[in-house]
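Here is the structure we will look at.
Apart from one protein chain that is not included, each protein chain of the complex appears where it belongs.
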Amino acid sequence: MAEFLSLPDAVSRFVRRGDSIALEGFTHLIPFAAGHEILRQGITDLTLIRMTPDLLYDQMIGCGAARKLIFSWGGNPGVGSLHRLRDAVEHGWPRPLEIEEHSHSAMAHAYAAGAAGMPCAVFKGYVGSDLPRVNPRIRFIACPFTGESLAVVPAITPDVTVIHAQRADRGGNVLIAGIIGVQKEAVLAARRSIVTVEEVVEDLGTTGTNATVLPSWTVDAVAVVPGGARPSYAHGYYQRDNAFYTGWDAISRDRTRFLAWASPLHGDTHL
Amino acid sequence: MAEFLSLPDAVSRFVRRGDSIALEGFTHLIPFAAGHEILRQGITDLTLIRMTPDLLYDQMIGCGAARKLIFSWGGNPGVGSLHRLRDAVEHGWPRPLEIEEHSHSAMAHAYAAGAAGMPCAVFKGYVGSDLPRVNPRIRFIACPFTGESLAVVPAITPDVTVIHAQRADRGGNVLIAGIIGVQKEAVLAARRSIVTVEEVVEDLGTTGTNATVLPSWTVDAVAVVPGGARPSYAHGYYQRDNAFYTGWDAISRDRTRFLAWASPLHGDTHL
Amino acid sequence: MTYSAAEMMTIAAARALSPDDVCFVGIGLPSAACNLARLTHAPRLTLVYESGTIATRPDVLPLSIGDGELCETALTTVSVPEMFQYWLQGGRISVGFLGGAQVDRFGNLNSTVVGDYAAPTVRLPGSGGATEIAILCQRIFIVMRHDRRALVERLDFLTSLGHGPTGRERRALGLRTEGPVLIVTDLCTMRPDPETKEFAVDALHPGVSRQQVSDNTGWPLRFAPRVDDTPPPSADELTTLRDLHARTAAANAGAAAAGEGR
Partner (left out) sequence: MTYSAAEMMTIAAARALSPDDVCFVGIGLPSAACNLARLTHAPRLTLVYESGTIATRPDVLPLSIGDGELCETALTTVSVPEMFQYWLQGGRISVGFLGGAQVDRFGNLNSTVVGDYAAPTVRLPGSGGATEIAILCQRIFIVMRHDRRALVERLDFLTSLGHGPTGRERRALGLRTEGPVLIVTDLCTMRPDPETKEFAVDALHPGVSRQQVSDNTGWPLRFAPRVDDTPPPSADELTTLRDLHARTAAANAGAAAAGEGR
């Protein structure tokens, strides 16, 4: 059963130094507030997992909270590079960042495999690409019926997944709507999970529907954090702050400007 | 793009003698009218595929339309046996019926694999069961990362899938709601597909939602057949005729009573 | 209040459920037992049916696993592939109910054929969800009518793994789930020996003798060191169960009157 906690309490209870952690969101519903709380609490040595590490992971990497990144596309969508990610990979600043790199299809399949209790995901992928040469966690097996070569990657099973959703009911059941991404799979695949929500309502109104719901017994903590996805957006609540995404390019290009931006978020331990 | 056709035209255009065919439905939305039309047109030598062959397949098997059945549970839910199925397996009446038998999980995974363009489905299954001894299409492979033994079955890719859904819009997009079963996967896995619907509406009302929709370009024919699922039910339209299901037991127990029941459905060729 | 053996059996099964359980529910007695538990001592009990309905709270018992009532009272309804992938295989279910035509002393089940597979005397419905329910739910409760044709020395076909043909195979296969922990019949309840995994009677329903149970069992039946008497149904249990059945009968009669058949 999900417990209702404050965001600081949820993070301190369920996120630990050295965890593998997925803060998922596909443009929509990115859990910025929870990510910033992790920085504030100085939790470090994280393995960050996400299909589309964008500004939030750029910020966490720039603050030195991550030792490894598992990802499939690292950019500022429609704007350009993630300069903190690049600085870490290209120059090891503020600390070296280990990379495990996949394709979107591989990661989507790997989250689904994690949710489905499978040790690995089998799919049609990586044919002719150099990625299997640089990632030993990409293998191939033959279909026992047709002989066709199929790609295999390990299931993603984060120590903890954090997502933002529109709302929960008083029982702690969570509704996700709109562009739902891989958030449901990321929660079901994880050992622990935190969901921040815009609001708590009496009734989700999902009875009798095929809505995307995480039942209370699949979630550890629900924290009510209105605006918890900003500058990302929450369908039905607020729009994406595209200006912040565009403006991030200049902030993140420059270590000094980034450090000034990040100073209110610094925990004690890592910079 | 789906074409709007009458049910007889849709069946004669897209269902052929000797086809492998899935008339799917999980208690809900069973395409009885389409199945009966197949009998009326005397299409035979079919390989019937369905997780839960119930009364419709009992009727089709009793009429001699099937040479093979691929299934995972063959009963009259809450009532008892499918006597026509039993008569075919136990006594070869009216013709012998080849059986390929799976578990629900295997068939659900195999439909999903078919929809996903995979040659096979890999899952945790069949451990310790005798089913792999009697079904050579159940194999095992080892996870390349953990060594764990995993079950593999071939993807289900029917020549034709027939389902019943609540409604289509004028563009031929189809909405399925309520207990959605494996119908979407069965259509996406098939080479050809027919959807019967209760009605055609101007707008499905699914824009901006996560509803279960089959876009027009995934369906070959849409036929408007109000009541097309009776005595099964259509959520939002009519209820299940439980009395018919209960009454079927007595009809199907007896070859003579069954033949009398079936006589209006006989095609010319098979009995 | 007087009561039938079938009522005792349903009530004994219901009592075995804990409030925090998430149950994969089959049609018939398991559905009655789970809903009875939900309406009595385990109001938070979560019911999942393989048709895709999650956390459903039906007011009447479904005739079929895919009845509209299940969807209309569920928190949400997912596709059948998702049900088997994320929910059953994902390890989200704590208790699965299974039955079958035959069970052996180690809780292995046959729901496939009586006789030879290729030329069966009786063709049974088959596995349905059972083969994977048996290996993927944390614990399995088995419900069976108690007679020698059902509780057999040797299965004609092993559809769903219990503790294995000799009681050792399940452990050897490395499964992390517990397997069958309880058999409930209309005569008694049985639990497996911690070491041998052979089921032994641990409680007799009121008025049932050891001899009667042994006579109706197809293998030389063991009794646990301590055999309890099953407490008889309470008035609350009986009333709740009968109300549930009465609502179900009334709803079905109404639906039959409204329906038409082909």
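A few comments on the model shown:
Labels A, B and C are assigned to the chains in the order they are written; within every chain, residues are numbered from 1.
As a working rule, a contact is a pair of C-beta atoms (placed from the backbone, for glycine too) under 8 Å apart; a residue touches a chain by one contact, two chains touch by 3 or more.
All values derive from a computational prediction rather than experimental measurement.
Within the full complex, the chain left out of the display contacts the shown chains A, B.
Summary of contacts with the chain left out: across A:Gly42, A:Pro144 or A:Gly178, the touching residue is A:Gly178. Only one of B:Val79, B:Ala211, B:Val224 or B:Leu259 touches the absent chain when the whole complex is considered: B:Ala211. Interface residues of chain A facing the missing partner chain: 26-28, 32, 36, 51-52, 71-75, 77-79, 81-82, 85-86, 89-90, 101-106, 108-109, 111-112, 123-131, 134, 178-182, 184-185, 212, 230-231, 233, 235, 238-245, 247. Although one chain is not displayed, its contacts with chain B can still be listed: residues 1, 112, 115-118, 173, 184-185, 188, 204, 206-213, 215, 217-218.
We take it that only the chains that are shown with their structure count from here on.
Chain C has its Cα centroid 27 Å from the Cα centroid of chain B. Distance from the chain A centre to the chain B centre is 39 Å, each centre being the mean of its Cα atoms. For chain C, residues that reach two or more other chains under the stated contact definition are 71, 77-79, 85, 89, 136. Taken residue by residue, chain B touches two or more other chains at 123-124, 178, 180, 212, whereas all remaining positions touch fewer.
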